[in-house]
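What follows is a single structure, and I will ask about it in a moment.
Left out: one protein chain. Kept in place: all the others.
And then subunit A:
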Amino acid sequence: MSKISGIAASAGIAIARAFILEHPDYTIKKTTVTDVEAEVVKLEEALDKSKAELLKIKERTLAELGEKKAEIFESHLLILDDPELISPVKDKIREEAVNADYALNEVATQFIAMFENMKSAYLQERAADMRDVTKRVLNHLLGIHYVSPAEISEEVVVIAEDLTPSDTAQLNRQYVKGFTTNIGGRTSHSAIMARSLEIPAVVGTKDVLTQAKSGDLVIVDGLSGDVLINPSEAEVAEYSAKQEAYALQIAEWRKLRDEPTVSVDGKHVELAANIGTPNDVAGVIENGGEGVGLYRTEFLYMGRDKLPSEEIQYNAYRTVLENMNGKPVVVRTLDIGGDKELPYLDLPKEMNPFLGFRAVRLCLERQDIFRTQLRALLRASVHGNLRIMFPMIATLTEFRAARDLLLEEKAKLQAEGQEVSDSIQLGIMVEIPSTAVLADQFAKEVDFFSIGTNDLIQYTMAADRMNERVSYLYQPYNPAILRLVKNVIDAAHAQGKWTGMCGEMAGDATAIPLLLGLGLDEFSMSATSILPARSQISKLSVEEMKELAAKALDLGTAEEVVALVRAIGN
């Protein structure tokens, strides 16, 4: 048995067999073969096995995800039957007396290059399909056992170096009971996705990948951050009990589902949820969310090969607004760039992507993209209680420019006879220190603020949140951060506006007493954090928390702040 500690990224306990997600090594050596016909047979066998696999995947995808998702496998099957691909490979084997994997790789590489050089971004992306199909056949030729995350069909704990957003999007909740990674932190994408999928996760273990082998029994404790590999029977029993206790705790929280969030002394605050797709709304309602405080629209743009049309976006926004049934929905306009790339936009690599061309900076330049999104939002606005916010605003000039584009699109739609709601609140994310400092000026022009703590902390502390060596600087409780938060809330209140928070900090049990004391109006968090937070707030007095926050603002270090909050024993 071995036990590793990492960062608890998503609550809950998973006990299942390890599934190692590694991208295999496809180094191919050219060798001379003596029996070329045997080599051709080897190729044919590998093709047949690959086709059988694809047929199975296609049928499963068809049953579980529908026709659209299954189509891609249909075209993969056609490629494996394509004479333009297979004949040259066989010719090469026969004429040059080379190994099948080498011949296939040579021919496939030409097609990949052909696609990559095409004018249309869509066809350039087909290079990825060609690579995918080639790898599938190479797996059989090279004896590599590789299963993609989409193909997992038994209960497992996924173990990986890191999970990319597309890996995570492919995880099937039915089979993936938990995951654990070598790198990453609480705010890395895989962690955020784990919380929204409600899959227990431990990240940043540094070496779980070297310690665990495929098929090992693994326990992932997303509450403590521990990972146990091949635990003893007693440990399995202990964690099964812990798993049950956690389920009971959740049942207890569930009772608060339809209750408002009120402090001991009767102050109401709003607990909202962060979502990424319309599918997440079910979890918001299930967990008693009083609204959506952050709808990350970039997921609409990811996992596709071109920009989503106005219609696709309109349908998504409308679905969320309708399903939230009149409760407020804060939609953040496209926040792409930084660690979130869109291959089809073909943006140049940057030295400092987090400080670079992203979010509203990109939208103000690529107005075609931005205007499409704004139109979709405005059209959807009549179906619910829509609030729009712009991310990464650094200057008032940027806010005004974005607002003017919104107003222009609104006027155009109205001229076309479209109905648009007149009660859309317009706000900004406060995640850049300049904006937090100048909040009093912004407060005159916006309807609300939403503090994005993940970025606000990394920009204030000048510490990349993806870099583990400086992760000690990710300090939500640092008095410097608290003072910025206070400045923003006070500025909003002075103008009769409200302030929310949609970073991870809003759902953090240590931060909540402080935020309540600082006067935060709306807390937006992962849906699963809402009920624990409601339970916690119902036991706190706002008046007492004001005193606590005042003391915290006067301390020198994050550690002192944590000690102060822990001392009240909530």
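By definition in this document, a residue touches a chain if its C-beta (ideal position, glycine included) is under 8 Å from a C-beta of that chain, and two chains touch if they have at least 3 such contacts; residues count from 1.
As a convention for this text, contacts and distances are computed from a predicted model.
A.B. asks: The chain dropped from view, which UniProt name applies: "Hydrogenase-4 component A", "Phosphocarrier protein HPr", "Peptidase C60" or "GHKL domain-containing protein"?
C.D. replies: Protein name of the absent chain (UniProt record): "Phosphocarrier protein HPr".
A.B. asks: Of the residues A:Ile28, A:Leu62 or A:Leu123, which one touches the chain left out of the display?
C.D. replies: Of all options in A:Ile28, A:Leu62 or A:Leu123, contact with the hidden chain holds for A:Leu123.
A.B. asks: Using the touch definition from the top, which of A:Lys56, A:Lys306 or A:Lys539 touches the missing chain?
C.D. replies: Of the candidates A:Lys56, A:Lys306 or A:Lys539, A:Lys306 is in touch with the missing chain.
A.B. asks: For a quick check of understanding: of A:Glu22, A:Asp48, A:Glu71 or A:Glu95, which residue touches the chain that isn't displayed?
C.D. replies: Only one of A:Glu22, A:Asp48, A:Glu71 or A:Glu95 touches the chain omitted from view, namely A:Glu71.
A.B. asks: Using the touch definition up top, pick the residue from A:Ala38, A:Met114 or A:Ala462 that touches the left-out chain.
C.D. replies: A:Met114
A.B. asks: What is the set of subunit A residues that contact the non-displayed chain in the whole complex?
C.D. replies: 71-72, 74-75, 78-79, 82-85, 111, 114-115, 118-120, 122-123, 126, 129-130, 306
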